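Every protein chain of the complex appears in place save one, which is left out.
In this document, chain identifiers A, B, C and D correspond to the written order of the chains, with residue numbering beginning at 1 in each.
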Amino acid sequence: MELLPQLLIAGVVIGSIYALAALGFVLIYKSSRVINFAHGQIIATGAFIAFALTQRGVNFWIAGLIAMLTTFLLGMLIERVFLRRMVGEPIISVIMVTIGLSSVIDGLLHLTPYGAGTFSFERPALLTGQGIELFGLPLSKTQIAGVLMALGLLGAFTYFFNKSTLGITMRAVADDQMAAMSVGTSVERVFALAWAAAGLTAAAAGVILGLMSGLTLGGLAGIGLKVFPVVILGGLDSVIGAIVGGMLIGILENLSAGYLDGIVPGGGTREVFPFIVLIIVLLIRPYGLFGTKEIERV
Amino acid sequence: MTLSSPQPVPTPPPRAAPGTDDLTVNNVEVVYHDIIQVLRGVSLTVRAGQVTSLLGTNGAGKTTTLRAISGLLKPENGKIREGTITFGGKTLSAIGGTEVVKAGVVQVPEGRRVFKHLSVEENLRAGAILGRGDWHADLERIYTYFPKLPALRHKQAGYTSGGEQQMIAIGRALMAHPRVLLLDEPSLGLAPLLVAEIFDNVRRINREEGLSVLVVEQNANIALRNSDYGYVMENGRIVMEGLSAQLASNPDVKEFYLGVTEGGARKSFKDVKSYKRRKRWM
Amino acid sequence: QKTVTLPWSGAITGPTSDAGASYGAGVEDYCKYANAQKMLPGITLNCVTRDDQYNNANTQRNYEDFVGNLNAPVFLGYATGGALQLKSVIQETKIPTLTASYHIGIVDAPDNTYTFLPVSSYSENIVALLEYVAKKERGAKVALIVNPSPFGRDPVVDARKAAERLGLKITDVQEVGGNNLDNTALLKRLESQGAKYIINQNTAGPVANILKDAKRLGLLGKMQFMGAHYTGGEDLTKLAGDAAKDFIWATSYYLYDEGNQPGIQLVKKIGAQYKRGADTIRSVHYTSGMMAAAIAIEAMKRAGANPDAAGVYRGLISMNGSKAFNPGFAVGPVTFSAKDHIGAESLRLLQADATGNFKAITGAQRSAMFQLVHPMK
Amino acid sequence: MSQHQRSQLEVQGVTLTFGGLNALTDVSLVVPPGEVVSIIGPNGAGKTSLLNCISGFYHPTRGRITFGAYDLSRAAPNVVTGYGIARAFQNLELFRGLSVVENLLLARHTHLRYGLLDSLVFYGRASRQEAENRAYVERIIDFMELEEHRSHPVGTLAYGIQKRVEVARALTLSPQLLLLDEPMAGMNVEEKEDMVRFILDIQREQGVTVVLIEHDMGVVMDISDRVYVLDFGQLIAGGRPEEVSADPRVIEAYTGVAEAGPHSAEQAVGA
Partner (left out) sequence: MPASRFTQTGNYRTRYRQDQTIFATYSEQLSLIVLLALLLLLPLILPKTLLRDVNMIMIYAVAVIGLNITTGYTGLINIGQAAFMGVGAYATALAATRLNLPFFLAIPIGGLAGALVGTFVGLPSLRLKYLYLAVATLAFQIIFEWGVGHTPLLAQGGAISLPQVQVFGVKATFFNHNFVWYYLILPVLVVMALLWRNVLRTKHGRSLIAVRDNDRAAAAMGINPGTAKITAFMIGSFYAGIAGGLFAYFQKAVVIEDYGLHISIQLLAMAIVGGLGSLPGSFLGPLFIVALDRVVGNTSNWIGSQNLFPAGVDAATALRPLSFGLAIVLFLMFEPRGLANWWRLGRLYFKKWPYKF
């Protein structure tokens, strides 16, 4: 019976991509308590920038870096123009702004040649050819690169938030903006930085996704929604939670596709099963697996 | 009660002309939401190296005054409409909160507002201005002032007691190496022993580091005892000022802020002046 | 000179607009071309193509406008959902309707007097693929992968019936929608069931992802992937690249590369005339749009000087026997009758080569089995 | 406001644990009806936690709390409120976006006895009771001298005023037992006098029992019928004010000096 280990491995692979995509959510949430519905669109933007560059002959890796840099700046710009005014507004309004933004970016991407239709990357030399096989499951080099990239970035950000002064400052801002200002923290700069970092990770996720499944606006942007159960399951403000949540959702999806689908007529249970588990987990742990419990002392 | 009554405002004792290290608030008017005027021409000076206290009734505008100085009005939708605030050659009223902190003026907010989800040590680190100085050394310095804190360094600040939170808040502010510390009701909700301890510490830091302090207090007793100079605020105006000892002997201050009768005896709360109100309770 | 409205409502923008935009362009261009050619003597066509963003309420609104205000004698539709929702209204208003969705339920009872499919249904596509499988390998194991929507689920019932009669074993029916980033689990399970033929009813995107994963897992040689009309074509090769190799596709249309076909020559000519981009002209959806418009206009022509709805209906159901209509876009003639509401039932199976070009592996044929499992009343 | 049958609050051997930390250890005390009972003790001693246990926000790990015939140990906050126990919070738990009037109207919730259907049609019962309660609320506003703030959003009021709204709101519940958690924090002496007067009026004229947490020893000593002292979650003293203030353990843990009559060292002004 080698199906189970294979399903688990495949779950981990896709899960680490989810985790990477989720990281951007968490970065923003952790510092500003904003949930970014436009994250999928930023992921798509990053992927298409990289793609457009490779189309013009730029080396794949350089194109990827430039894309990350661009979305870094884009994140900053979005914060500056749209989110900064929303500081102090109710959470639902801020969420809705990001929903609006997702729509705006969608529209803007439709103004490029990449809005409709489907494209795929010219695979760089490093990622072509035979990957490795685990428990009889062949994994492509792209997948392996994706997992490594995801784990690397996630590790770096975990360290950053727990140990660096800037990371602590970012958490402080999320905790109490006014108090953070009172000690001279520029809340604006912290937000801008969070958005920028989220943008950067989004491009990374976008490029990997693009390599794995091709580039369509709908597909890339759709990840923004997919990542939702991931961050909620892991706990919205936890980088570790993003990793674990991503892996769990990836594995759950695969287990349900591997076993449940055979039982349920029509199948397609991978679309709903993670959500059902998510609700059950939330009922037991209302702040997700690793989320910070609100301190409520009356 | 208003103190701006017939009672003549005592002439302030002679003081030297303000130096550049004095924080001066000059005729400041503040409005919230563009319509609610709260400060109506407030002027005061925080002398370099001195502890200055600011007393006043609820809603007089004390917190607002501190916010005006520290640049924290904006998030509350407030504005300085008139007047200037200067310190160390800089016009604080013209710069943002971050710059004010860099200029050396740091506020400890009302109600302490520690970062609840951060550990005590992280709270302190969050106070360090980014990229300035060695936070390790500063941490040790804070721990010498508040020896209770090291034991708590990894505890979540949200679960520490009121007094500990006040120490964390002050310590956090000190991490930025301020030259003027603005304290908003540090005694709020603290047990008597702790109030004394906090003020002892403030006094000590003031002496050892030459730190100027502006403290807003409701506990006029302890504030006047631990300050050099004092102001009394009513309805958005400074209505009285003087050396702390002088203020403490002012009959009005005695009655309304210190709760001492003419004769110097403490009034009992039991026989409070019910006569002042119409009783209409049922 | 009389003006008659030829209206189309479909997804020029929004979901599936990559297909819809080309389809709408085909309708519009052919309609204009008909005007330029004076195909309908004494009649000028008012060519209206309107976006409904794949939203049923918008489709209904457009329908009400076309029929209620513009007096259109025919309605060209697009999506499955919109068409199904409109059935009772179409029946009530007696407006002959042709849609881009080849969902068999559209022409099934009830309320099916005025609904027509231009070409063979998705169900027929699938059944034809099953017949092909049965011929190649008796008793083969087949799995179906369908889109999680009425559009995808539509052929499942007929496919099961046909498989049973053909002696094939359907091991599994799975729903897979967009964003299927990783199909390892699905494919591994199908493999473990021993399914050798995987038939898809979907759009090109999800199919391409499945193919790519199958390639990585080394399953392409072991499994034969196949699909109905909306799974294949250039969209698929663009997405799946070399993983699309050997994919078998069922469709009724001629492809752009078959330049010798009169229909395709017309597509090229009209496309050039109305300055369409290369991608649009190459798209099979552009051809399909033209086909729908051509059928409608032919029906009007047969209705004579006064092409009202009843006339168009009569024109449509007269298309059989020697009077069948053959515009050359599809591989067989369009035949309708009062009972037969499916136009060009002929279809071919095509297979992708290494460069992603689809080459016919069968001639034009009808699925005999389909008529057995889904007799039309 | 009717005089209900008067219930006694009894806390019996209550222990409250937060993941290993004992916020309260075996605390027992009684609050007889009609008295003003103060609870004092250093910060973090567990005073608020005790109040939370009484009002249903926390549930004791061990022990029992009863109010007359009611068992409060496991009751939810809204249920406890229904038993005639009202509470003013230490850290301002107001409806910050609502005006003072609206805040107080909310406190009438349990006194409005009509159903959702009455609400939907808003005729008869609903309409009549709403008008009566509005009148009641206005009387409280009058009594607590909040007229000038009545229609301001409470979030914009100064801290001290908010504290008063907090007490007013608790009062609007027409409780038998009023739990006040540091209602005078952030007030100067004159304002404290006002608050004391409100509290004494409530207690004397309504027969409302008051449990008061307060750090100002002057207030506590002057108005309490009985004082309990908590330290590190343990009850270290209890009794009449003058007994408690003389207790050396209390002096060591809390006040630091003997409360010798009206002239405390705390109150003396050092120059």
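Odds and ends about this structure:
Note that in this section a contact is a pair of C-beta atoms (placed from the backbone, for glycine too) under 8 Å apart; a residue touches a chain by one contact, two chains touch by 3 or more.
Bear in mind that the values here come from a model prediction, so they are computed numbers and not experimental data.
Note on the chain not shown: across the whole complex it touches A, C, D. Only one of C:67, C:144, C:185 or C:228 touches the absent chain when the whole complex is considered: C:67. Touch with the chain that is not drawn comes from one residue among C:21, C:163, C:181 or C:223, which is C:21.
Considering the whole complex, the residue from D:27, D:157 or D:173 that touches the absent chain is D:173. The chain omitted from view is touched by exactly one of D:70, D:95 or D:232, namely D:95. Contact with the chain not shown here comes from a single listed residue; of A:184, A:246 or A:268, that residue is A:268. Hidden from this view is one chain, which touches chain A at 35, 82, 85-86, 89-97, 99-113, 115-116, 225, 228-229, 232, 236, 264-266, 268, 271-272, 275-276, 278-279, 282-283, 286-288, 294, 296, 298.
Residue positions on chain C in contact with the hidden chain: 12-14, 17, 21, 50-51, 53-58, 60-61, 64-65, 67-69, 80-81, 84-89, 92-93, 105, 110-111, 148-150, 153-154, 175, 275, 277-280, in rising order. With the whole complex as reference, residues 55-57, 76-78, 81-82, 86-87, 89, 93-98, 102, 105-110, 112, 114, 116, 118-122, 126-127, 130-131, 134-135, 138, 169, 173 of chain D touch the missing chain.
Keep in mind that, in the parts below, only the chains that are shown with their structure count from here on.
Via touching contacts only, the remaining chains, with chain A excluded and nothing moved, are grouped as B, D | C. Distance between chain A and chain C, defined via averaged C-alpha coordinates, is recorded as 37 Å. Distance between chain centres (mean CA atoms), chain A to chain D: 48 Å. The multi-chain contact residues of chain A, meaning those touching 2 or more other chains, are 297.
Looking at the complex, you find that chain D touches chain B at residues 1, 18, 40-44, 90-91, 139, 142-143, 145, 156-161, 163, 182, 185-194, 196-197, 200-202, 205-206, 215, 217-219, 222-223, 254-256, 262-264, 266-271. On chain B, the positions that touch chain D within their shared complex are 1, 32, 36, 55-60, 63, 110-111, 159-164, 185, 188-196, 218, 220-222, 224-225, 244-245, 248-249, 255-260, 265-270, 272-274, 277, 279-282.
Interface residues of chain B, counted against chain A in their complex, comprise 70, 72, 75, 96-98, 100-102, 106-109, 113-118, 122-123, 125-130, 135, 156, 158-159, 172-173, 175-176.
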